[in-house]
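Take this structure first; my questions come after.
Every protein chain but one is kept in place in this view of the complex.
Take a look at chain A:
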């Protein structure tokens, strides 16, 4: 699942349009269809997800379902600069759904298999933390996290099977990307939330983390890296790769791949040992 995000990062990096995307797994190889995007509030997760949706729809011709608790107000900055080149017809491939509560989200996702027409090939859920109900009771948060994750993964798997039976339109898989807000400052007072994250990680084996970049003091920058378990023999899944995301004064985002030699010791991972959730 990391391939789609790494492809987007590479497209907006100095490598630019040289990057290509291969999403067909080798014969007999299993891989995860789901990825969770972790990061603090305001670090650009929604923007990244929207950018991924637009790129997948406009350049890969994918049908995308974008679920979010709040409506998307503006185009991501990179697309603001290039919007003249966007094909409005391709944007029609993105369907936005705005469930306000966890119950509405569950209902909307549970109904996707009944929708007419071709099944979507990319499911995006932004702001999963908004749908968690815990209010101090950890069990409810665990149950809701597991229920949402399981339904999303099962739906993605079913839609992939449904697409596999349809003629043409490769790739057949329906991929799933969700985002979750983390809040490093709350640390000790919300220690129970670490285990909520472990529930999500049970269902989303690939994690894409946006962490503050300690080497870029004074500028708005993030370090993006992938972690987790995935069967990746012989493939560039993005696991182990790092990118630096810098917001330019104009608001545009620039992704710069970080060479492997420079990766060690520079990442400030606020979610490593004291990861918490903001709800």
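To be clear about the criterion, contacts are C-beta pairs under 8 Å (C-beta built on N, C-alpha and C of every residue); 3 or more make two chains touch, one makes a residue touch a chain; residues count from 1.
Here, contacts and distances are computed from a predicted model.
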item	value
Omitted chain, identified by the protein name its UniProt record gives, among "Zinc finger, SWIM-type containing 7", "N-alpha-acetyltransferase 35, NatC auxiliary subunit", "V-type proton ATPase subunit" or "Protein MAK10 homolog"	"Zinc finger, SWIM-type containing 7"
Residue, one of A:75, A:97, A:146 or A:221, that touches the chain absent here	A:146
Residue of A:157, A:227 or A:256 in touch with the missing chain, whole complex considered	A:157
Contacting the left-out chain in the complete assembly, out of A:12, A:66, A:131 or A:203	A:203
Residues of chain A (touch criterion as defined above) contacting the omitted chain	113-114, 139, 142-143, 146-147, 149-151, 153-154, 157-158, 162, 195, 198-199, 202-203, 229
